[in-house]
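To keep things clear, I will list the structure first and then write my remarks on it.
Missing here is one protein chain; the remaining ones are kept as they sit in the complex.
Now for chain A:
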Amino acid sequence: MTEFIIRRLLQSVLVLILITILTFSLIHLAPGGPFQIMLSPGLSPEAMETQARNLGLYDPVPVQYFRWLGDLLQGDLGYTFKNHIPVGQIIWPTVSNTIVLMGAAWFLTLLISIPWGIYNSTRVYSLSDQSASFISYLGFAMPTFWFGIILQQIFSLKLDWLPLSDMYTMSKEGDLGDLLMHLILPVTVLTLGFLAAYVKYSRASMLEVLHQDYIRTARAKGVREGRVIYKHALRNALIPIITVVALDLPLLVAGAALTENVFNWPGMGRLFVEMAVAREYSVLMAITMIVAVIVIVGNFVADVLYAIVDPRVQLNKRGGKAA
């Protein structure tokens, strides 16, 4: 197991390095470039030259890359062009805000959908199963931004039960109760979008497993039905669910970007949109890197979970069948 984790970890690092090269090249290739924005207007061409040389813009591209990478490794994400603020200072608070929103939505989604899916797999076409289907289509069909606005209309403007937007009420920053109130609407929007797919998915995965021969073997042993489902079937059914959940992580980040804009949530997604408009390349690069890291970590965690759940995953290490 340790060997597997180390091997997988090295792979992740390699992928991360490739992503840094890719990100750097993409931004470097972008036409126009951010350079002009940084300089005060009316500067003489000679002064411009000196300025550029001082900034290292005439160095060979690989040298520039390694300098950027070195800074990155030390946590230095660069400065914004316009106001020369450290990028980290802008980004880190939004990252944690996004994680709060995303984490809450994700946790709630899994908490509801997997047990519900399992329950439905044992009662196919029951009322519970049918309503899951109904909610599925509803969740799929409603665009995040539209549904968000509808909820705002009803629950904050008409009924005035919940705050309209933002993360905290002004002057109540850091208040947990206030945060929870603000979370309800965006989390509902995000959860409903993902819930549907996951309920369907865990139901289908369970149903497939429940028709396997080893389930019949378990029943023939005299295992009671609850144990058949939660011990013999669930662990097998979880394998494909883990894949989907982990691979959906970037989708959730994307979903959060839309939701953040609708609810004015001070997260990474909203920041990305703002900074794209302002052409703040260093911020965009940093966000791209952070999202890439999230995706890689998600995949890594999924693979480790695989290895824990399914003994066959480590097969390539010391496979071989006994005759």
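Rule of thumb we're sticking to: contacts are C-beta pairs under 8 Å (C-beta built on N, C-alpha and C of every residue); 3 or more make two chains touch, one makes a residue touch a chain; residues count from 1.
By definition in this document, contacts and distances are computed from a predicted model.
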Protein name as given in UniProt for the chain not displayed, "Putative alpha-E superfamily protein", "Nickel import system ATP-binding protein NikD", "Succinyl-CoA--3-ketoacid-CoA transferase" or "Transketolase": "Nickel import system ATP-binding protein NikD"
Touching the absent chain when the full complex is considered, from A:Ser96, A:Gln153 or A:Thr217: A:Thr217
Footprint left on chain A by the chain that the document does not show: 212-214, 216-225, 232, 235-236, 309-312, 315, 320-323
